[in-house]
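Note that this complex is displayed minus one protein chain, with the remaining chains in position.
Think of it as A, B and C in the order they're written, each chain with its own count starting at 1.
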Amino acid sequence: MTAHDPDVTLRVRDGLADFTIEVPSWAYGNSGTRFKVFSQPGVPRDPFEKVADAAQVHRFTGASPRVSLHIPWDRVDDYGTLAAYAADQGVSVGAINSNLFQDDAYMLGSLTHADKAVRAKAVAHHLECIEVMHATGSKDLKVWLPDGLNYPGQDSLRDRQERLADSLQQVYAALGEDHRLLLEYKFFEPYFYSMDVPDWGTSLLHCLALGDKALVVLDTGHHAPGTNIEFIVAQLLRHGRLGAFDFNSRFYADDDLMVGAADPFQLFRILHEIVQQDAHLPSSGVNFMLDQCHNIEPKVQGQIRSVLNVLESMAKALLVDREALKAAQLAGDVLGANGLLMDAFNTDVRGLLADQREERGLPRDPIAAYKASGYQDQIAADRVGGNQAGWGA
Amino acid sequence: MTAHDPDVTLRVRDGLADFTIEVPSWAYGNSGTRFKVFSQPGVPRDPFEKVADAAQVHRFTGASPRVSLHIPWDRVDDYGTLAAYAADQGVSVGAINSNLFQDDAYMLGSLTHADKAVRAKAVAHHLECIEVMHATGSKDLKVWLPDGLNYPGQDSLRDRQERLADSLQQVYAALGEDHRLLLEYKFFEPYFYSMDVPDWGTSLLHCLALGDKALVVLDTGHHAPGTNIEFIVAQLLRHGRLGAFDFNSRFYADDDLMVGAADPFQLFRILHEIVQQDAHLPSSGVNFMLDQCHNIEPKVQGQIRSVLNVLESMAKALLVDREALKAAQLAGDVLGANGLLMDAFNTDVRGLLADQREERGLPRDPIAAYKASGYQDQIAADRVGGNQAGWGA
Amino acid sequence: MTAHDPDVTLRVRDGLADFTIEVPSWAYGNSGTRFKVFSQPGVPRDPFEKVADAAQVHRFTGASPRVSLHIPWDRVDDYGTLAAYAADQGVSVGAINSNLFQDDAYMLGSLTHADKAVRAKAVAHHLECIEVMHATGSKDLKVWLPDGLNYPGQDSLRDRQERLADSLQQVYAALGEDHRLLLEYKFFEPYFYSMDVPDWGTSLLHCLALGDKALVVLDTGHHAPGTNIEFIVAQLLRHGRLGAFDFNSRFYADDDLMVGAADPFQLFRILHEIVQQDAHLPSSGVNFMLDQCHNIEPKVQGQIRSVLNVLESMAKALLVDREALKAAQLAGDVLGANGLLMDAFNTDVRGLLADQREERGLPRDPIAAYKASGYQDQIAADRVGGNQAGWGA
Partner (left out) sequence: MTAHDPDVTLRVRDGLADFTIEVPSWAYGNSGTRFKVFSQPGVPRDPFEKVADAAQVHRFTGASPRVSLHIPWDRVDDYGTLAAYAADQGVSVGAINSNLFQDDAYMLGSLTHADKAVRAKAVAHHLECIEVMHATGSKDLKVWLPDGLNYPGQDSLRDRQERLADSLQQVYAALGEDHRLLLEYKFFEPYFYSMDVPDWGTSLLHCLALGDKALVVLDTGHHAPGTNIEFIVAQLLRHGRLGAFDFNSRFYADDDLMVGAADPFQLFRILHEIVQQDAHLPSSGVNFMLDQCHNIEPKVQGQIRSVLNVLESMAKALLVDREALKAAQLAGDVLGANGLLMDAFNTDVRGLLADQREERGLPRDPIAAYKASGYQDQIAADRVGGNQAGWGA
């Protein structure tokens, strides 16, 4: 296959026409491991500066027009002002992420806590998030439940599920008409013996119990080793409940590295499954987001690299000859079918994407253009004093 | 805690009164790895001899009154005769296991195969199994689906789910009034890229679509590393769909070692979750089975050891002071709650169980009694000539 | 087997007579995950208070007479005073742990950094640690190298090994006559793509190159899933290079939970291998240490529980009938040999250990005694104001 074939070119252009990737406000702040958070020059000191950084990613890629907010890290006095600022910068507010892991009350759980008062507090936090959604025009409430146990016997696995169902019901009931609740699962961390929503099955069952507006979030770093993630994508799409992706990559745990950095072939397989079900189209309702930590690399550049990685992988997925693939599959041609997939993966789409960016008035090489723009030097010079943003703010 | 406390003694006796463990007919035949099947003296040459061996396990433990059959390995001309023979030996026929992995037609799938004719063949095989159920009085049809893919793109993940749903529907429709369909999931092997029922979520969703008589089988060796199995137990019980266990143990893959041999604390935690929900009682409908391969150890003795391991672990689970545990959990006493669990686990229940066996006219030490019985020497002497049973027959 | 057999009692008493477990100063400070560090009442505010807490563990268990220090967290003006204070409290200073992960200069490495100046800084830090050893009487310099890479290509894997060898040589050359250098390995974290000392092989090869005073530290939480840790123990003992253990437990990653909490049978197998080679005796030179984080549980109590867990597991390992085991192994009696091990593991040794504590004037139930002592309430009342210790201090 060659990426210069006109049919192929067109297929990629059409496929990517309305495909966008949401970026997280927290990717521009400092982050790290339990051992150390290294600070970097130019890191934002407030939500406005985070939005400004996010807007740079969109400016150079043309593919990331939304920025997720995280409450309370992105609390501001007037969310309308923040939304207007975002619009000025050329982006809009995406999903609102709640935080159930940094309040002292949540040491032993939040929505699943044995104490009703703590659960009520956690539910109330989501009501605040829903207010932010109304104020910013956000449609997605993203809930990652960090609750879990460190020791066997510490609490009842079963009771925590019942409490969770009850808490989620209360949150769900408060959603606006056009709001969605996106429930994320995670295999382990920050608790080690068990997590209360450890897998897609648990998340999906809670969503099914809640109603049509509850959907599952798949974070690519939140699985046991060896898990076939594209299979989960297929399952969630089959049940109409894939609400969003949190893209990143990992070698062993929830490493939160740049998407496509650890296993680009896995990313391609996931996006192939997406394309097979036309879930890359906006009508699918799947919100493609990044959720990463740039611990040691420059942050805006890391986000640009990540967006490009998703675009390149998606372009390859769009290259796959679906009809030929189906025919080979039905014929039981193991190597032929696999070969069609690998042919697309092995094709270099970077020139094609550069051409298409150029057509749209975007830089052929977004990384080089960003570096040449002087933005990084500017923020390093400007953002002196104040408190650098991080996971604590 | 001491196991000599009369309250404790009584709790264990009551808890184990009706608790039984089903043993598999194939545990007495030769088994091995892809590298080698080592043969052992005295191995059965037909289903009757397998049943005879299974009956020994019950004779010495008093806890394994049923034996699972596997079709076609246990095909006989007259299943009524086999059932009657089992009754003579003091056991009955348990679940009927279908086989979807040894027919040449199934190389690329069975119930999920792209070719409708192959799927029809696989469905028909289950109709034969249901006939065996009618003939033997078995109530459980156990389906482990070995279907899967070795290479990305080899077939459509999504289409295979649709085909599976359709095939299962046909099997389900043929069940007798009081029959159950038990659907087992497995993380990997015999296919490596993806399995068509790789996890509890997939199995449960198919069961929910089928109807009330479809339940999930949890094989303790069929998970990714780090998976919290007792969490899955809690989930399946919460949804009323835990149909059966396949007990065994593993260090890394589906090692099929003796249950309790690799991680006895995990076995205890699983059974603790069972006891917490009263699922050890027959009314729960959970069928506790062994599914193991004795590649290098004596087979009947390996089964006796396994049954004892489950009983000992269950006895420990019954020791847990449920009220104190609940109180500690509600109080957020992490170490107190964990300590109550560990106290039970650390208690030596072997003397207590020996006492209770003695009361029932069973040997205090079933392993020693079996070895002293001369059975192993007898079968080694008697079973000369013929074809030793194995996974092929 | 019964723990009341006089021979057995004696074997355990003798085996434990000189067996001790070193506790870490940092276990009493606050710790957590990258998501949150929860603070607890009564946490120490300086190294003296840490030593005071550590002394409590020894007071109630009689088995933890040494406390490891961590530099710079435990920097004091006068180490002699700190050592004297420890002696007053009934304990002594154990290993000195260097810190290569919290200086801003170390973002891309310390002893392996591409920049010679950073490596020199990291080497100099160890010279400071060696000074502390001279001042406190410590004999062990423990080096955990957190260096690694997050992205493929980020640095040369090979060059980093050469730099590491050179840096370690400089540290080794500065050791005192009776000092040892203990080099720890870790599979992953805080870097995700590669660690510079990820496995025992790497650590051992560096130690062999350094000389006789360099030995390997085995942290039980620092391995890939499925790794057989007792095999590594056997290998390191075979080569005379097992310098120390960092005990803790984990379900998936480096969870740093209480030793024995996640897989007590694994702990037993490790200690069985230790006992088989008489490495529990002080003459072996193996330093048995705890390295844990008590994120959600009371800290002193968590340490006491951990010390007891090691003692109980060690007592079980001492119960194993070595001659009978050897005979069964040589006879190829798979189930017999395994059964001898399981017999010891299944025996309840807690009463025996309580008896032996009582003989030594120690409390039968150290946890209960500690709780009754009022120490926890006292420190919660006393330690108000100041900065609670944590990983940053």
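One rule holds for everything that comes next: a contact is a pair of C-beta atoms (placed from the backbone, for glycine too) under 8 Å apart; a residue touches a chain by one contact, two chains touch by 3 or more.
Values in this document were obtained by computation on a predicted structure and should not be read as measured data.
When you scan A:Gln301, A:Gln329, A:Gln356 or A:Gln388 for touch with the missing chain, the hit is A:Gln301. If you put the hidden chain back, the residue from B:Asn97, B:Gln161, B:Asn295 or B:Ser313 that touches it is B:Asn295. Of C:Val8, C:Leu108 or C:Val132, it is C:Leu108 that touches the chain left out of the display. Listed for chain B, the residues touching the missing chain in the whole complex are 31-36, 38-39, 101-102, 104, 106-108, 146, 150-152, 187-190, 192-193, 225, 250-253, 255, 257-258, 261-262, 295-297, 391.
The missing chain lies against chain A, touching residues 225-226, 228, 251-252, 261-266, 296-298, 301-302, 305, 312, 334-335, 338-339, 345-348, 350, 367.
Seen across the whole complex, the unshown chain contacts chain C at 108, 114-115, 150-159, 161-162, 187-188, 193-194, 198-202, 204-205, 223-228, 230-231, 234-235, 237-239, 265, 269, 272-273, 276-277, 325-326, 329-330, 332, 334-335, 337-338, 340-342.
Throughout what follows, only the chains that are shown with their structure count from here on.
Because chain A and chain C carry the same sequence, their contact can be compared by residue number, and over half of the numbers here are used by both. Residue positions 225-226, 228, 265, 334-335, 338-339 of chain B each touch two or more of the other chains.
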